[in-house]
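Accompanying notes for the structure given below.
Note that one protein chain of the assembly has been removed; the remaining protein chains are unaltered in position.
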Amino acid sequence: MTLATDALAGGFVEAPVQSAQAFREILEVMARPGMIRRVSGATPPAPLSVAAGTALLVLTDPTMRLHLAGAANCPAVRDWVAFHIGAPLSSAEEADFAVGTWDALQPVSRFRIGQPDYPDRSATLIVECDQLVNHGPALTGPGIQTATWLNLPETAAFRVNRGLFPLGFDTLFTAGDQIAGLPRSTRVEAI
Amino acid sequence: MYVAVKGGERAIDNAHQWLAEERRGDPAVPELTIPQIREQMRLAVNRVMAEGSLYDPDLAALAIKQARGDLIEAVFLIRAYRTTLPRLAGSLPVDTGAMAVDRRISATFKDLPGGQVLGPTFDYTHRLLDFALMAEGATQDAPPRVGEANPMEGETRVPHVASFLNRDGLIETADASDTPPPDLTREPMELPADRALRLQALTRGDEGFVLSMAYSTQRGYGRTHAFVGELRIGTVAVEVDIPELGFAVEIGEIELTECETVNQFKGSKTEPPQFTRGYGLVMGQSERKAIAMSLVDRALRWQELGEDFTGAPAQDEEFVLMHCDNIQATGFLEHIKLPHYVDFQAELELVRKLRSEAQAMQEAAE
Partner (left out) sequence: MTDQAYNFAYLDEQTKRMIRRAILKAIAVPGYQVPFASREMPMPYGWGTGGVQVTAACLVPEDRLKVIDQGADDTTNAVSIRRFFQRTAGVAVTEVTAEATVIQTRHRIPETPLTEGQILVYQVPIPEPLRFLEPRETETRKMHALEEYGLMHVKLYEDIARHGQIATSYAYPVKVEGRYVMDPSPIPKFDNPKLSGNPAIQLFGAGREQRIHALPPWTKAVSLDFDDHPFQTSKAPHDCDLCGARDSYLDEVITDDAGGRMFVCSDTDFCAGRRAKGHVGRLGEAT
């Protein structure tokens, strides 16, 4: 097997510090659903965004099964993942992490939602978006003082997911270097 | 006038300095060297390697020196070092059938292929203090061995006793499995545990704890009718598959103690009458631990063999596995030395309140 030379580039230059800085942003956006922050450090091959690539570098490794959905499942991305992360690629049903556009990830009911005694054994979806803005469906729940808004791709699937609580998948949204989070605990309402 | 206690930093520095002095002891007495500890305190080194889960006699000797002979403290030093080491590869399972044995005994057969080898054991020593060892400067050479040397010298395979019984179908078989065992040091303990995980916890468990658990089964708390089918001590090769080469290479040798018990078993609702097995495998020469481990392993298998749970501690997987680790135990035990005055104050207020209310009620009644 030969790796395209691009696959060798685009990782963290200084992993301990860059991954710590990116994790803090990811922690903030998961803890405060709807909040939009910026992360950087990774320059993954197209179609992955900087934010999605950075999140993958921070959170995944050879112990995590990764599902590449739709256009993300291309040779350039697979090579990059193999070189920088080493995560085994998997089906949607088995994945710990999945990355792709909202359409490519459908149906999201395929993803692991954990078990009643281990709700943490559930998938985290990294959803690639065109843009992230604090506009659109209203979010309430843990991490949100009163209410906030985020341009979710839809509300129905997230309402179903919230109905499964404490089971369910958790979601990160990425666009360019922007990132936002939507844990399963958030209540979503179209307005 | 009360001045809030300050000076924690200085107190810590001074304590460390004093500790270093105490470790060294009287400077007029020559300092211990690592090779001295490694060679002459070998059983202590073995215990630290076994419970520290790291096969490195020099580092174990260093830990013993640094810990001033406190073996649990030495195990702790090794564990804290071990966890920072990268995983370069996983070895192939070691083949104890190919062990170069120094000691090999069976309590169930008078003689057997390969023979009985007593080896370096305390077993038949009379426990009389040997004052000759106290004579300063006298170098003690081992007395010459009498008669034939190790009869196993040059043997390449020493068959296991269980395999003789197995030929007649009298003992349970254990199927080989290629499933990678769980790794206690890399994954959180999950209960119920499978046998591989239990054995992993026991082999690094505290020798005293495992010994007492085993002893309790002998006294009737989860009795398993154990015979030492075989106890063997010796060195085995450790091999690692090198994918680029397409074959395994030997990366070194380690000393192991292996014990397999043969347990009487009258049969249960699910299993026919046959002998069953308990297994112990420990790094270094650690035979008390290996025997104890095999008894506890067997006691923990009650469910799989369809036996009754009698409420014995040694049958209780969660009790044994959650309490056998001396580093966890000693840490939590000793943490009650730390200040707890915030919780204690809360309790103090509660007790005062309960007392005053009780008193008020009593007075009202009178």
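Lettered A and B in written order, each chain numbered from 1.
Heads up, the rule we're going with is that contacts are C-beta pairs under 8 Å (C-beta built on N, C-alpha and C of every residue); 3 or more make two chains touch, one makes a residue touch a chain.
Because the structure is predicted, anything quoted here is derived from the model rather than measured.
> In the full complex, which of B:55, B:76 or B:164 touches the chain missing from this view?
B:76
> At which residues does chain B meet the chain that is not included here?
Missing-chain contacts on chain B: residues 1-2, 4-9, 11-12, 76, 79-80, 82-84, 86, 185-192, 318, 322, 327-328, 330-335, 338-343, 345-350, 353-354, 357.
> Name, in rising order, the residues on chain A that touch the hidden chain in the full complex.
15-17, 19-21, 23-24, 26-28, 30-32, 58-61, 63-64, 115-120, 122, 124, 141-145, 165-166, 170, 183-185
Everything that follows uses one rule, which is that only the chains that are shown with their structure count from here on.
> Could you please state the distance in Å, as a whole number, between where the Cα atoms of chain A are centred and where those of chain B are centred?
43
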